[in-house]
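One protein chain omitted, others in place.
On to chain A.
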Amino acid sequence: MAAFLARRLLGTSTSSSSALMSSARAFSSSTTPIKATLFPGDGIGPEIAESFKQVFTAADVAIDWDEHYVSTEVDPRTNSFLTWESLQSVLDNKVGLKGPMATPIGKGHRSLNLTLRKELNLYANVRPCYSLPGYKTRYDDVDLITIRENTEGEYSGLEHQVVKGVVESIKIITRKASMRVAEYAFLYAKTHGRKKVSAIHKANIMQKTDGLFLQCCDEVAEKYPEIEYEKVVIDNCCMMLVKNPALFDVLVMPNLYGDIISDLCAGLVGGLGLTPSCNIGEDGIALAEAVHGSAPDIAGKNLANPTALLLSGVMMLRHLKLNKQAEQIHSAIINTIAEGKYRTADLGGTSTTTEFTKAICDHL
């Protein structure tokens, strides 16, 4: 009730005021738990989701989880294994967390990720990448965020065979999508106290497409004079990232480069098993997700590392402006890994999922 009144007072929500939407949630009283959708996913998904719920309960996070699973049949309303109810749940709750989903092989249905992206209009993929103290990689000083445009670009899916042996694929960049992601990037930088936004492009070659993307970033940058803005060509970006990742702060990129660079950055800090991710949609929707695979070979064996899902959950909490609890859980995870006593197999340790989870709860 309080949230509803706050929303009306603050005005109607638009994609650029997702921050406002979040502050509306902050007005909900501590006795009315927030509702959020949870997709545990497949493979190791259910185990790490269990682990996640344990930690969040131990931290007294007042969230009511609306759990949804991928169906075994295609729902004709969505043309996918995700039911209409599942999608409606996220649209209603405005916030969700997703574990790894394995898209069943076959034709006649959309991939799960594509379904979510299209139906929820998820336009930006946000991944913070930072070196975890205590987990050593070749890079110690990584602290950056990649923001990737998620709806168009090279992945528009428009391909055709011109003649036998010649295939053409169309890349689309629109002003609308570029402005949208640029606005989000600068707003994110401002609200999270980041100093610099780098737009990554290849506009020297792709003048009409990446050129338009850059133009949009330029325009948005002018509205944020307090944030440093630079444009970096994608080749330079790759080189700089592997030589000195500390040079970067927030990166905003079109779809293809974003895909590659965000995975490259995940590699710098230890891989997808440690990387949180959050997808931002219109009307302030946020769907956090663990981007690693469902690892069917270790499913059910209590070996999985829940870190990615937990850190994604932390991102979700920050989106909901529940910063105190976000910080609490985040510190607990970082300290557990830093201590080194309890680590799952992928981090070089011998702990089970349950032992690792308990260690995090103890650190709260």
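Worth pointing out:
Please note the rule applied: contacts are C-beta pairs under 8 Å (C-beta built on N, C-alpha and C of every residue); 3 or more make two chains touch, one makes a residue touch a chain; residues count from 1.
Everything below uses one rule, namely that contacts and distances are computed from a predicted model.
Looking at the choices "Isopropylmalate dehydrogenase-like domain-containing protein", "Replication protein A C-terminal domain-containing protein", "Superoxide dismutase" or "Proteasome subunit beta", the name in the UniProt record of the chain not drawn here is "Isopropylmalate dehydrogenase-like domain-containing protein".
Checked against the full complex, the one of A:I234, A:C278, A:A326 or A:C361 touching the unshown chain is A:I234.
Interface note for the absent chain: among A:A62, A:L91 or A:L264, the touching residue is A:L264.
One of A:Y155, A:Y188, A:Y342 or A:F356 touches the chain omitted from the figure, and that residue is A:Y155. Looking at chain A, the residues touching the absent chain are 137-139, 154-155, 157, 159-162, 164-176, 202, 205-213, 233-236, 238-243, 256-257, 259-264, 266-268, 270-272.
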